[in-house]
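All protein chains but one are shown in place.
Up next, chain A:
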Amino acid sequence: MTAAVFFGCTFIAFGPAIALFLFTIAREPLRVIFLIAGAFFWLVSLLLSSLVWFISVQISNKESAAQQKGLLIFGVVLSVLLQETFRFAYYKLLKKANEGLLTLSQEETMPISIRQLAYVSGLGFGFMSGAFSVVNILADSAGPGTVGIHGDSQHYFLSSAFMTMAIILLHMFWGVVFFDACEKQRWWAVGAVVISHLLVSCLTFQNPEYVASLVPTYVILFLMGVWAFYSAGGSLRNLKLCLTCKDKDLLLANHRPR
């Protein structure tokens, strides 16, 4: 496959996430650290779910393809549930750490707010999830070969890239909504996040019918984005002020005159 495919798919998959990282996270050391810690938590959840899946495969009938597929689906569901569990565990850890830091420093304000932590941890989960899903595929796309030569879909790389972008952004939105819901003790919202994650993963079971899996995923992405925007404190008024460069708080924060 060509270099165009490689670079194109890489930028489709990681472009928004890298832009978010460069513009909002890269300059703040604390945020970078919490991003990497979020990535680590996702990794641990993946490890545990792979362990369970591996054990279940070893004790199962390896010849039966249907059973293997069933086990794989079980693995996916388990992995999603474990990811959300670890997101909750990360939330608890961050709350404890924040409280500890607050008592240590005896100050009114914390160096990093829980909302920023939600955003950063969600993006950390997203980065790691996206990277594990797509990096091997990207490496293969830089090498020789013909896509779909045995009758499979020709849009394998492109659809993988788009799916990865959706997953990364979704993780970020899920992070924001999840943490906000935990803060306000709204457990129905937490359940909604888990269910939407399960929904997105189960939609991918329909691959390679990409229309059936990608379009609903993007609809869910848009809805989650709107929900995350509102739960992070955004509103139409804020948005208008920001876009017409009249938002005083934002301008002050960026040290720009009105």
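Here, contacts are C-beta pairs under 8 Å (C-beta built on N, C-alpha and C of every residue); 3 or more make two chains touch, one makes a residue touch a chain; residues count from 1.
Simple rule for what comes next: contacts and distances are computed from a predicted model.
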Undepicted complex member, UniProt protein name, chosen from "Large ribosomal subunit protein uL3m", "Presenilin", "Regulator of G protein signaling 11" or "Transcription initiation factor TFIID subunit 5": "Presenilin"
From A:L47, A:A89 or A:V226, residue that would touch the chain that is not displayed: A:L47
Residue of A:A17, A:L94 or A:M128 in touch with the missing chain, whole complex considered: A:M128
Selected from A:M1, A:I114 or A:I137 as touching the chain missing from the view: A:I137
Candidates A:S79, A:Q116, A:S141 or A:S196 - the one touching the absent chain: A:S79
Absent-chain interface as seen on chain A, which is shown: 29-30, 32-33, 36-37, 39-40, 43, 46-47, 49-51, 53-54, 57, 69, 72-73, 75-76, 79-80, 83, 101, 104-107, 111, 128-129, 131-133, 135-137, 139, 156, 159-160, 163-164, 167, 200-201, 204-205, 207-208
